[in-house]
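Since the structure comes first, as structure tokens, the remarks are kept for the end.
Yeah, one chain of the complex is gone here, protein chain that is, but the others are all in their spots.
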Amino acid sequence: MTSTSLESQLVIGAVLFALGMIGFLTRRNLILIVLSTELMLHGVSVNLTAFGRYHGNPQGQVFTIFVLTIAACEAGLALSLILTLYQRRKSLDVYLWGNLGEDDLPVFTGGGTAQQTKPLDPNADLPHLTPAGRAPATPATKT
Amino acid sequence: MKNGALLIPVVLGWLAVWWMLPREKGRSRILGALMALGALLALQVTFLPPVGNVVRDSLFYLFSGTAILSGGLMITDRNPVFAALWFALSTLAVCGLFLLNSAPFLSAATIIVYAGAIVVTFLFVIMLAQQSGASNYDHHAVQPVMASVMSFVLLGALLFALQEWGGIDGKAADEVKAGQFVAQDAKVRANIFSQPPSSNKNEIGSMRVLGRSLFSDYLYFVELAGTVLLIATIGAIAIAPRRSQGTL
Partner (left out) sequence: MFDWLKPHDVLWLIPAAPLLACLWVVVVGHVVRRQYAHRPVILAIAFSAVLSYYLLLKVVPEYFGTPVAHDEHAQEHKSGDHAQADHKDGDHKAGDHKEGDHKKDSEQKVGDHKDGEHKDHDHKVAVAKAKPSTAISVNVFGETERDGKVTPVPWIRIGDPQGVPTLLVLPTLRADAMTALMLVMVTTVSLLVAIFASSYMKGDPGYPRFFAAISAFVFSMCMLVLAGNFVLMFVFWEAVGLCSYLLIGFWFKKPSAAAAAKKAFVVNRIGDLGFILGIFMVWQTFDGSIDFDTIFGDPSVIARVVTMQPEILTTICVLLFIGAVGKSAQFPLHVWLPDAMEGPTPVSALIHAATMVTAGVYLVARCTPFFVHAPTAQLIVSGIGATTALIAAITALTQYDLKRVLAYSTVSQLGYMFMALGAAAAGKEFATLAVTFAMFHMFTHAFFKAVLFLSAGSVMHSMGDVIDMRRFSGLRKALPITHITFLAGALALAGFPLLSGFWSKDEILAIIFEATKHPKHGEFFKVILGVALLTSLMTAFYTFRAYFMTFWGPEKFPEEAGHHPHDAPPAMAIPLLLLGIAALVVGGATGPTHLYGNYLAHTPGLPAAHHHEPNVPMMIISSVLAIAGISLAYLCYVASPGISRNLKSGMSWLHTCSQEGLKLDAIYLRWIVKPLRLVAQISEFIDRWVIDVIVDCVGFLPGLFGAALRPIHNGFVQSYAMVMLIGLVVCLVTALRVLAGM
């Protein structure tokens, strides 16, 4: 076991983390977003095991096991959420889910068009909020 | 500039990723591949010197190269099915790295959990969702420049930190003693189940040591993790759409 090996593995972990982050930020497919987070977790796991090896104790691996557990939980929940979302919009496009944004902003499509141009009444099941930064409509507004 | 060398792999890597990110019109994959290989090579030259053990070095380069390349392909592939498969490959390579870190149990568990369960399930969902063919949202990256630049700045910062303080230039000369660095104090016990640390250095990474640690020092956390897993299972079942609500 050498120090160089540790540093090399840390480099690999950092690269994997960065790649996962790019994936998370750029992909529009809900499933690929979740997978990108898993890639980031891999980077972390590599780091943990490398340190465990370096220090000669099992704690790095123990933590990796916990990471694995949480990743499994996350994957399960994410999958069920994705399925629910898919059922609503019949699409895995994350851009169909911008309801929290300001109503009157032009839809940001990131270069392409949302597959489902007219969603099935996207706000039907959500409370309608007054957009921030605009005066609420009152019956008698001052001229 | 002392740390200027790390700019080459970072910039090349960024170019490769940015070039290959999904777009309406595909770009030359060869150019991307060349840039990616160049970036990897520069990374190897700058940060990954061989340790001298040929077998170990070659295995390490194989696994790490595979992990990075397939990770990059995963995030850039326009077909989500292939992307998921690239992810599976990346996971396998990472498991190889686990093996190199003397974590055979982890390696096996990760393969089982990820490749065996997660990726397959996701693939299943992707295929279900794309019965009508490839969707156009997979052909568009969101904020590609911004995201890749920021991520690579982050990576550059991490690499800079490693280069500055990580001992790659031989600063950590006491690597021989590394194994004893955080040897546990026998008197410090995490809880009443704690066992004294193993005195046999060769046992590190073995399932025996791992198990002892998990079920003594980390017993509570294991229980907690189990509970979280249970709750997540219940939650997933509760959230997932019923058959009565319609088909997938």
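A few remarks follow.
Each chain gets a letter, A and B, in the order it is written, and its residues are counted from 1.
By our rule, a residue touches a chain if its C-beta (ideal position, glycine included) is under 8 Å from a C-beta of that chain, and two chains touch if they have at least 3 such contacts.
Since the model is a prediction, treat every value here as computed from it, not as a measurement.
Listed residues B:Leu40, B:Ile118, B:Ala147 or B:Ala236: the one in touch with the omitted chain is B:Ala147. Looking at chain A, the residues touching the absent chain are 21, 24-26, 33, 94-95, 97-102, 105, 108, 132-133. Of the residues in chain B, those that touch the hidden partner chain are 142-143, 146-147, 150-151, 153-154, 157-158, 160-161, 164-165.
Here is the rule we use: only the chains that are shown with their structure count from here on.
The distance from the centre of chain A to the centre of chain B, each centre being the mean of the chain's C-alpha atoms, comes to 16 Å.
Here chain A touches chain B in the complex through residues 1-5, 7-12, 14-23, 25-29, 31-32, 34-36, 38-39, 42, 45-46, 49-50, 52-62, 64-66, 68-77, 79-84, 86-87, 91-95, 109-115, going by the rule given at the top. Within the complex formed with chain A, the chain B residues making contact are 13, 17, 21-24, 43, 47-49, 51, 56, 60, 64, 67-68, 71-72, 74-75, 80, 83-84, 87, 90-91, 94, 97-98, 101-103, 105-106, 109-110, 113-114, 117-119, 121-122, 125-126, 129, 135-144, 146-148, 150-152, 154-155, 158-159, 162, 166-168, 172, 175, 178-184, 197, 201, 204-205, 209-210, 212-214, 217-218, 221, 225-226, 228-229, 231-233, 235-237, 239-241, 245-246, 248.
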